[in-house]
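All protein chains but one are shown at their positions in the complex.
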Amino acid sequence: MQAYAHRGDECVVVARDQLVAVATHCRDEPSMHFDMVVDITAIDHLETFDEFRFEVVYHLYSLPHKHRLRIKVRLDEDDVHVPSVSGVWKGALWTERETYDMFGILFDGHPDLRRLLLYPEFEGHPLRKDYGFADIQPLVPLTDIGVPMSLGTPFAGTNRERGIAVGEGTSAAGKALIPQTTAFKPDVVYK
Amino acid sequence: MKQPLRPKSERAKPFERREMTFAEKLFYPAIWEGLKVTTKHLVENIFGRKHTVTLEYPEVQRPYPERFRGQHRLMQRDDGSPRCVACMCCSTACPSNCITIVAGERPEETIEKFPMRFEIDLLKCIYCGMCVEACPCDAIRMDSGVHPKPTYNRQAAIIDKEGLLAAGAKTIATQGGTFGSRVAGHLKKHI
Amino acid sequence: MSTETVREYLTEEEEDRIGLHTQEMILNMGPSHPATHGTVKFTLRLEGETIRDLDPDIGYLHRGFEKMCENATYTHAFPYTDRLNYCSPFINNVGYALAVEKLLGIEITERCKYVRTIISELHRISDHLTCLAATSLELGAFTVFLYGVQSREEIYVLTEEICGARLTVSYVRIGGLTDDLPESFADHWKLVKRRLDKNLYDIDKLIGRNRIFIDRMQNTGILDTETAISYGCTGPFLRACGVEYDVRDAAPYLVYDRLDWTMPTGTRGDNWDRFLIRLAEIEQSISMIDQCIEQMPEGPVRIDDWRVVLPPKDEVYNSIEAMMAHFKLIMEGLKVPPGEVYSYTEGANGELGFFIVSDGSGKPSRVHVRPPCYHLVAALPEIMRGKLIQDLVPTFDTINMIGGEIDR
Partner (left out) sequence: MTAQVVEALVHAAIKFAILVPGFVLALAALMSWIERRQSAMIQDRVGPNRASIGGVRAWGLFHIIADTLKFALKENIVPRGSNPLLFRLAPFMAMAPALIVFAVMPVGPTNRWVVSNLDVGILFIFAIGSLSVYGATIAGWSSNNNFSLLGALRVSAQMISYEVSLALNLVGVFMVFGSINLQTIIEGQGALLGGVLPKWGIVVQPVAFFLFLAASIAETKRTPFDAPEGEPELVSGYFTEYSGLALATWFLTEFAAVIMVAMMATAVFFGGWQIPWLPPTPALVATWWFQIACVMAFFAKTLFFVWVQMQLRWTLLRMRYDQIMTMGWKYILPISLANVLVTGLFLLLTR
């Protein structure tokens, strides 16, 4: 666990297996009382760091205490699973879906992990750094209209998803070509 | 979780929800009030068009304000050649990459570069005004007061150097770092 | 007349018992449907007129805002932010600029703060008017809609006078604005205000105490406070639930702490509360703009730092230092120190957040926007389950989903 602050935003990096415990604690501890997950997103650090690739970022806000916290979980490129916090805050339902859609990060325990903004046939995950700016998607064949959705089952759990392309197109050579940039120095580092 | 903790604010002012009075519950008084408003508008618009806000467009046109970002124009030097020195600032600053410049060389002159081609694709242009902001020699402006007009084909939406220059005019902006140039600070950007 | 429309549907055993067998109907509302202004698809599972389940399918206006920002300089993102919430582009401009400025650690000038507040509030009025007008339109009151958008039109004309465009404003820059407010602003604003007053009076006469309208709005679209907070709902939606939360009040930015304003809150969290809150906020915004115009100091609207803002034009024309700064800024983009920042402002629908990660180059490494109505639409299935299909219309309208913002 690592904690720092930058420009007044406090940030905590937690281990993946402790995420739900930390989240529940943040919500239930009266002195913290983070009753709202403002946002969940991810960062692809393909160009910057070698030791991990993705960071899943949770922004929490406490309405009564008016304070904010950022929680980060670091993930390696070939194991993009993270436990879902949708059981802790319902706001995570869609934001996690979107993060999955955009980065291909799998949220274990999410009740309805489908693509949100993109269509189910979309190949790849566009906000990954190895997805090119001008990449073109294959044409989706026209599906017959009039195929009824299966009655009885809720919308969750439709197996319309394709396999997830993990780490496709990344290579050591590609990393070496990326120019070195100055490292990020937080304002405060909590020990 | 179920703590009745709520943020408190000095500013907050809950408003009272007025229950419907008996007269309001009868529908008709409120309908009568509404009919009075619409009938007033109807009568006053038929006899004198008191409230009418619609402009009958091609015949009546609203004047554009001074800052209106309309179609581009290229400003001219005293001899009628473009002020542009093909520095590529505008095409770099353009978020939609709609400006194409091909620079030419003028070896005998003090100003060495000039645009051989200067084309703006109005279909790509988003009229954000960043090219004007980026121009270091007051060569491109968007103050022509002409809004983009529809065309029958895509080629016609690309205006070339001649078209841009034809809309342009001479500018009084001095340039070149002559002695006492700091005094020229009072010169306005617009003529 | 019954006001409570919650109806529990029968289980299969109960259907068997009373010998009544019904079949569910799948109804695809959207993507091109009169109620889904913006483009969104609702897949409804209906039992008669009752909604059993609802799946909002968003993304029809997805244009890759975040990916585009990663491939553009910091300044290039302003036209993109215009198109986020197209009812209030100024607020998006301001929100994004504040985020980058927070990352840069710079302080903007006083006058710029006031101008930004004015334009934010101006477009908050415009956004709220759009929402109110659209709500009435969807309930069949076309006249009210047109009175509402008449006033909005006036605001657009004023916007055009400020920045040269009606909708795609691109007015704010990092470290300031493209230009100061025009001199005629205060006078023009008075005209807009008069028109607004007149139209709001007419609207109030038409629907304010009309029982048909009140019946449609009251006790529909209720979400209880705990669930609303859990979903991350903010803005008028949360305030209608009685939660006193407004970013302008909880974490004042710009000059909101120097202005005298109140935060209207509701009690029940239904559509009627949201409608009234928006009306009350229009009034508050009008008073805020008036106060800002009074308090506004003279001075520059851009900071004096050529590493962040473009130098003045005559300097560029005539001095080599300014010319070089100009070229550096245009060609390489604004250099932002590495770091990450989450900045939040009060958009018209709630907390508008920008999460920006910089790697020190001229282009942001990651820009993420937290659109306020995203979380509200996420809560829509929860609100609408077990309600009538016709209640979906005003609920969806008072949520005020903006396609450009939610789909990014």
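The first chain written gets the first letter, and so on, giving A, B and C; residue counts start at 1 in each chain.
Criterion: a residue touches a chain if its C-beta (ideal position, glycine included) is under 8 Å from a C-beta of that chain, and two chains touch if they have at least 3 such contacts.
It should be emphasised that the depicted structure is a prediction, and the values quoted were computed from it without experimental measurement.
For the chain that is not shown, the touched chains among those present are B, C, taking the whole complex.
Check C:110, C:180 or C:215 against the missing chain and you find that the one touching it is C:215. Check B:5, B:35 or B:102 against the missing chain and you find that the one touching it is B:35. In the full complex, chain C touches the hidden chain at residues 1-2, 5, 25-27, 29, 33-35, 46, 49, 136-144, 146-147, 150, 206-207, 210, 212-213, 215-216, 388-393.
Where chain B meets the omitted chain, the residues involved are 27-28, 31, 34-35, 37-39, 41-42, 45-46, 51-54, 56.
In the analysis below, only the chains that are shown with their structure count from here on.
Chain A and chain B have CA centres that are 38 Å apart. Shared contact sites, meaning residues of chain C that touch two or more other chains, fall at 243, 245, 250. The multi-chain contact residues of chain B, meaning those touching 2 or more other chains, are 6-8. Across the complex, chain B meets chain A through its residues 1, 3, 5-8. Those residues of chain A that touch chain C in the shared complex are 6-9, 11, 35-39, 41, 43-44, 47-48, 57, 59, 63, 66, 68, 70, 89-91, 93-95, 102, 116-119, 126-127, 131, 133, 148-149, 151, 154-155, 179, 181-186.
Every residue of chain A that touches chain B in the complex is listed here, in rising order: 27-28, 30, 33, 35, 63-64, 66.
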